[in-house]
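Step one of this worksheet: look at the structure below.
A single protein chain has been removed from this complex, and every other one stays in its place.
After this line comes chain A, so read on.
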Amino acid sequence: MLSTAVHLANSTPSQLLPSREMMAFTLASHILLVPFGVALPFITLVMHYRALRRNDPVALKLARRWSAVMAVQFAIGVVTGTVLSFEFGLLWPGMMGRWGDVFGLGFGVEAWAFFLEAVMIAVYLYGWRRLKPWTHFWLAVPLPLAAVMGAFGIIAANAWMNTPRGFTLDAQGVPVDVDVRKAVFTPMFGPEYWHFVVAMFMTAGYVVAGVYAVGWLRGRRDRYHKLGFTVPFTIAAILTPVQFFLGDNAARAVFHKQPVKFAAMEIVWKTDTHVPEYVFGRLNADGTIAGGIKIPQLDSILAGFRPDTKVTGLTSVPAADRPTPTEATIVHFAFDIMATIGSVLILLALWYAWIWWRHRDLPLNRLFFRVAAIAGAACLVTVECGWVTTEVGRQPWIVYNNMRVSEAVTHTQAAGIWATLGVVIAVYVAVFGSFLAVVLKMRTRWRIADEAAAGTLAPVDPEVDTPYGPRGAPDPAAVGAATGSRSESGPSGGAR
């Protein structure tokens, strides 16, 4: 067993690189849509609730527009996600063949959760016109639960790859005595799951808020933009400090359960106490570190709260069993970028909280809105970084300490996979480009309509005004709510 492992490690099959690139590319693309699949329904429902509860036509307009975006985004997410299921077989048949029954159950849970999500999202997206307002709302309330349940399945599978258990190996190295409960609830599952779910809600919140922050910076300071900014931004800002603790907790769980990955995250070469923390910096092949800011003792303190905490180094395991120096540097950069952005977001959230506490209003500072406008993009970067940290940090293992990526890879020839990767990149660029173009076009249509409505006192089109279905005359309460609000409500109020 050991000799074959060493043999395999030394003879990296040529199809390994294109397979990894293809998995990386398709997952990196798909993961950008995941925050919206998981959290946009919740944010939309919060806005929807406000609309129904307060009879607020601006909130209703926002909820409807978000759900129109959701319709397209969810569809692209479904198809890019389906590709990933195929890739398990197309790229990593060795992993699925040996371990499929051990860790596949999480996917089973994900499948029905996702099924429920697809059903409920269909009812929600297509129920605006003909369902009763509150019935429509309540039918969608389980939606965030199903989304979070779906994430449960995926993270259970990924956490198992990080800290596999729930089986014993027989003489041939085949897993026997499978214990599914142990395989689903692995040591990394809890920290990874909560960190991931909160990241999804934060990212969706900051991205959606960022859209309205840009509008605000461009001078569109009406109630529509204020509401569109405040609701998602508040959700994200509340979660930001929570995420800080969860992220710290996840890092410490890695320190305990996957010490070699932790060593890569912090580029620790030799096992030692009083280990310094490097902020960025590159790991050289000889174990020295180039660049970066060195903070003495800090890594040990972060890992175990004391300077004399012993931190396992990369060299604690043979070179064939740990990430290469280049991989370790990638992991380290990904981890540090994630931590840096997270810290900046904390400051942003505190700023927001301070102003809200003092003035009960949004900050008036342009810098605040500038930072808020890029917070969403920064969050998407952290999502990618978090994923790079956990996946590259596990190299060369696909199942930590149990199966190498090179043992799992398909036997398809490298040239074929490179060619496929080319096709897939072309298809994805076209699909994501078209998706972005369609969403931007929707935004333009809405902006033009709102601007036209702001310019006239009378409604543009009498049919525009019915919040739910064809009801004839505009709801008098709705008009009252719109005109009775702040003076900035002119544009959207005028649309009523």
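A few notes on this one:
As a convention for this text, a residue touches a chain if its C-beta (ideal position, glycine included) is under 8 Å from a C-beta of that chain, and two chains touch if they have at least 3 such contacts; residues count from 1.
Methods note: contacts and distances are computed from a predicted model.
Not shown: a single chain whose UniProt protein name, out of "ABC transporter ATP-binding protein", "NitT/TauT family transport system permease protein", "Acetolactate synthase" or "Cytochrome BD oxidase subunit II", is "Cytochrome BD oxidase subunit II".
From the options A:59, A:131 or A:214, the residue with contact to the unseen chain in the full assembly is A:131. Where chain A meets the omitted chain, the residues involved are 61, 64-65, 67-68, 71-72, 74-76, 78-83, 85-90, 93-94, 96-102, 104-105, 107-112, 114-116, 118-123, 125-131, 167, 175-180, 410-412, 420, 423-424, 427-428, 431, 434-435, 438, 441-442, 444-446, 448-450, 452-453, 461, 463-464, 495.
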